[in-house]
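Below: one structure, written as structure tokens.
Only a single protein chain was left out; the remaining protein chains are all shown in position.
Think of it as A, B and C in the order they're written, each chain with its own count starting at 1.
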Amino acid sequence: MAVRLAILGAGRIGQVHARAIAANDTAELVAVHDPVAAAADAIQAAYGCEFRTVEACAEADDIDAVLICTPTDLHAEQIELLARAGKAIFCEKPVDLSVKRVRACLDVVEAEGATLMIGFNRRFDKDFKALKSVIAEGRIGNVEMVTITSRDPGPPPIDYIRRSGGIFRDMTIHDFDMARWLLDEEIESVFAQGSVLVDPAIGEAGDFDSANVLLKTGSGRQCVISNSRRAAYGYDQRIEVLGSDGMASADNVHEARVETATSDGYVRPPLQNFFMERYEAAYADEISAFVQVVESATAPPVSGHDGLMALVLAEAANVSVAESRTVAIDEVME
Amino acid sequence: MAVRLAILGAGRIGQVHARAIAANDTAELVAVHDPVAAAADAIQAAYGCEFRTVEACAEADDIDAVLICTPTDLHAEQIELLARAGKAIFCEKPVDLSVKRVRACLDVVEAEGATLMIGFNRRFDKDFKALKSVIAEGRIGNVEMVTITSRDPGPPPIDYIRRSGGIFRDMTIHDFDMARWLLDEEIESVFAQGSVLVDPAIGEAGDFDSANVLLKTGSGRQCVISNSRRAAYGYDQRIEVLGSDGMASADNVHEARVETATSDGYVRPPLQNFFMERYEAAYADEISAFVQVVESATAPPVSGHDGLMALVLAEAANVSVAESRTVAIDEVME
Amino acid sequence: MAVRLAILGAGRIGQVHARAIAANDTAELVAVHDPVAAAADAIQAAYGCEFRTVEACAEADDIDAVLICTPTDLHAEQIELLARAGKAIFCEKPVDLSVKRVRACLDVVEAEGATLMIGFNRRFDKDFKALKSVIAEGRIGNVEMVTITSRDPGPPPIDYIRRSGGIFRDMTIHDFDMARWLLDEEIESVFAQGSVLVDPAIGEAGDFDSANVLLKTGSGRQCVISNSRRAAYGYDQRIEVLGSDGMASADNVHEARVETATSDGYVRPPLQNFFMERYEAAYADEISAFVQVVESATAPPVSGHDGLMALVLAEAANVSVAESRTVAIDEVME
Partner (left out) sequence: MAVRLAILGAGRIGQVHARAIAANDTAELVAVHDPVAAAADAIQAAYGCEFRTVEACAEADDIDAVLICTPTDLHAEQIELLARAGKAIFCEKPVDLSVKRVRACLDVVEAEGATLMIGFNRRFDKDFKALKSVIAEGRIGNVEMVTITSRDPGPPPIDYIRRSGGIFRDMTIHDFDMARWLLDEEIESVFAQGSVLVDPAIGEAGDFDSANVLLKTGSGRQCVISNSRRAAYGYDQRIEVLGSDGMASADNVHEARVETATSDGYVRPPLQNFFMERYEAAYADEISAFVQVVESATAPPVSGHDGLMALVLAEAANVSVAESRTVAIDEVME
């Protein structure tokens, strides 16, 4: 029997998930909600589901699981409501911008014994999964250094920047999760360095647009994360892992696999422009994974703890950049 | 209103097209037929369509177009039946193994004013389309030489070889179509050279497993096609075009975009194994293109003439390899 | 003790070899000759050697070996003179444009027991040697198909074309040698196809500027050679070998290993422009190999027979292109 789902929040990412559900043989979209009712029209029309309130979704007998695609400040509250209602929950990152609030929310999830999966879509990217497999197979020996290059094609509107919680909680948070996933060991300390090089307005909004972060685990493994809000050549998403026996890397995705050679040189197309193209298949696989978790009542591949720890690293980066020093994770876990 | 479709032939390629129809918002699969009724079960179950006879499909008021995915020897007859019944037709290549039979069939299609599109899937591959665009934009000047490398990962069963019509009509036929498409000028002469290097049983069956073909247009443009029934590293599908101002190429598709570097060197995964993976998206885009042709009553992007000419080139290759000489297209067009 | 050398012909290639000798610890340049005495000045000045006549070089006690870098029509005669004088001989390709003349010349060499090495420089290219090693190590199994792409950056002056003996004897001859070297089995038949696409003047001079050649060995192995007198992106020199267990390839050399990514795409520099850059190190290694042959009195790595067979293949290509048919080697060996 198909897993019956509702979606809260009918914005861009909600639509991506609705499409993934439609293409999934074992999933069925029953309901959608959006504070602006009209916003849900497209999903209703395309997939023939009902419009229901959040409460109705929580109480419904014909809904097994709910995807939370609402603005961040609603996440924690909705998770708690749905956990108490016995629904399986998929929530877009982050759970909240406050470490304390996340921990409180996860306490409720745990107390209710609810299933909660966090939306770190990159873990479901085919190439990053292949990278993880190369490591798991021991082909490069013990992992020593992870290098993550993660750059957006261009900066978001300043308004978005203002509400984002800052580059570390908004953008680097994905990279923090990749670092934890690939290092397979908890991070102990963080150092972060930020600059405003792309747009002074970003600096005026209290944020950085260019940043480098260094992480270190208890056993001394290191990770470098290199972020920019602007990469003229497209959405730059690369990871490289150095191990005792070698190096493994996952490369970028270009618009097409063509090359044109003229007297000016050999030219390949730019990268796919942004996350909707780059991670289209990963989003679908993420939803498949969640549906399977609900179906088989197993543990989610990305847990609430994973969501918490990525946020903790972001928080530590904020302290580090303010104080120009290494920050231990323990300092921000209190 | 959606375009209503039937599929004749519920084998592997029929199933691929059924899946593409299901994912297409403007198409609807109404019926399926297969001489072995049970073979159609999977499609019926997955997509909720009816089982009907070929004749019923031809006569049905609720069917706009039919996809012919049956064995080659049924193609011409079914095309004629459906053309006379006023259905739009999509037919897998080749229309027939006999040039004469194909011409007779196309005469019927023309007389009935029917829409016929031939299934040369590679024209819908994203990377080959990008290659075509590079040429069309004039980025490499006038096209002078096309080089097509096309190798299967491994040979098909000998039984398949025996019924295939030979390597030129079975395998090279796709490359002939790509050559015509990219040269954008009719071929005037063909030279072909074959060897049996992969499996002596293929030679005993009267076929080759390794072949190189040279084509030439009226203006002297050339094309090299290099085929093998075995490429240990996967399904090798590359095209390179030399022009007066440069060269453009479309590269292969690997299993993943990862690379592992050890003391043994830098290793990338093998190529995607075969056409079902390599051209999965191309098959879907091909069906989308056909649905749009039916919807908008426009000319199909791959015509019956295209199907005929690819077969004519194959026939010329057969004569050439037998007589060790250049064969003019006119010789086999009679 | 150093091997003492003379150079006949002080043109471009003579100068390349003079420089290689100067850099070689076990070689010493004793004399140079050029019909235009002034032409030898540069070599004399740079390396402090004497100017001597051809006859004086042949008779000199202080010269062990002679490099023939004169125009082709002098090669055979000079080889014979030097062979009779007991000198070891290095001769640029081809020995002569006539198969018959080459055979007569090689008869003299054999009768005198002279050492003769032919200048097929590509055999000494580091990357092609690595390709040969990959094959020799059995890493791709039995060789089945060799694909040689060989394109000049631009056509030579029409005057050069007129004296060149035609594209197959002037340009393809290098590729014929690479084919024989990599297939490691004599070629049995040749098919060639030519066009004039680059410059009509080349056609008026009785030559082609674009050609494809197919070779076949007794056991059915095949080779494709693709030539053009124009490649806007630089000197295109690639080889690819398909074997029963895989494929090996040697790639081009770009001007630098840099890549620039902008909104227009990822750009690498064009290829090194021509043979003087591309094969600079190969020329030096070729001379080292010759010096070692003289020093150790061993058989040269490129023999007179190799020179003959490459010419025979060119001759067969000429017959093939004229008669549009496969030509057996035996037909041109008479």
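FYI, contacts are C-beta pairs under 8 Å (C-beta built on N, C-alpha and C of every residue); 3 or more make two chains touch, one makes a residue touch a chain.
These numbers were taken from a predicted model, which means no experiment stands behind them.
Q: Please identify which of the visible chains the hidden chain touches across the whole complex.
A: A, B, C
Q: Could you tell which one of C:50, C:112 or C:127 touches the chain left off the display?
A: Among C:50, C:112 or C:127, only C:127 touches the chain that is not shown.
Q: Can you say which of A:224, A:276 or A:289 touches the chain missing from this structure?
A: A:224
Q: Consider the whole complex, including the chain that is not shown, and state which of A:59, A:77, A:112 or A:144 touches that chain.
A: Touches the omitted chain: A:144.
Q: Given that one chain is not shown, which residue among B:141, B:155, B:270 or B:301 touches it?
A: B:270
Q: Pick from A:128, A:168, A:181 or A:233: which residue touches the chain that isn't shown?
A: A:233
Q: Applying the definition given at the start, please give the residues of chain C touching the unseen chain.
A: With respect to the unshown chain, the touching residues of chain C are 23, 25, 46, 126-127, 130-131, 134, 139-140, 245-253, 255-263, 269.
Q: On chain B, what residues meet the omitted chain?
A: 232-233, 254, 261-270
Q: Since one chain has been left out of the picture, which residues of chain A touch it in the full complex?
A: 140-142, 144-145, 147, 149, 151, 189, 191, 193, 195-198, 210, 212, 214, 216, 220-222, 224, 226, 228, 230-233, 236, 242, 244-247, 324-326
The rule we apply is simple: only the chains that are shown with their structure count from here on.
Q: Rounded to the nearest 5 degrees, what angle rotates chain A onto chain C on CA?
A: Rounded to 5 degrees, the superposing rotation is 180 degrees.
Q: Look at both sides of the chain B and chain C contact and report whether the same residue positions are involved, with over half shared, or different ones.
A: same
Q: If we define chain centres by averaging CA atoms, which chain lands farthest from chain C? Would you check?
A: Using the mean of the C-alpha atoms as each chain's centre, the farthest one from chain C is A.
Q: Based only on mean CA positions, could you tell me how far chain B sits from chain C in angstrom?
A: Averaging C-alpha atoms per chain gives centres 42 Å apart.
Q: So, what's the distance in Å between the C-alpha centres of chain C and chain A?
A: Roughly 58 Å, centre to centre.
Q: Got the chain B residues that touch at least 2 other chains?
A: Those would be 140, 245-247.
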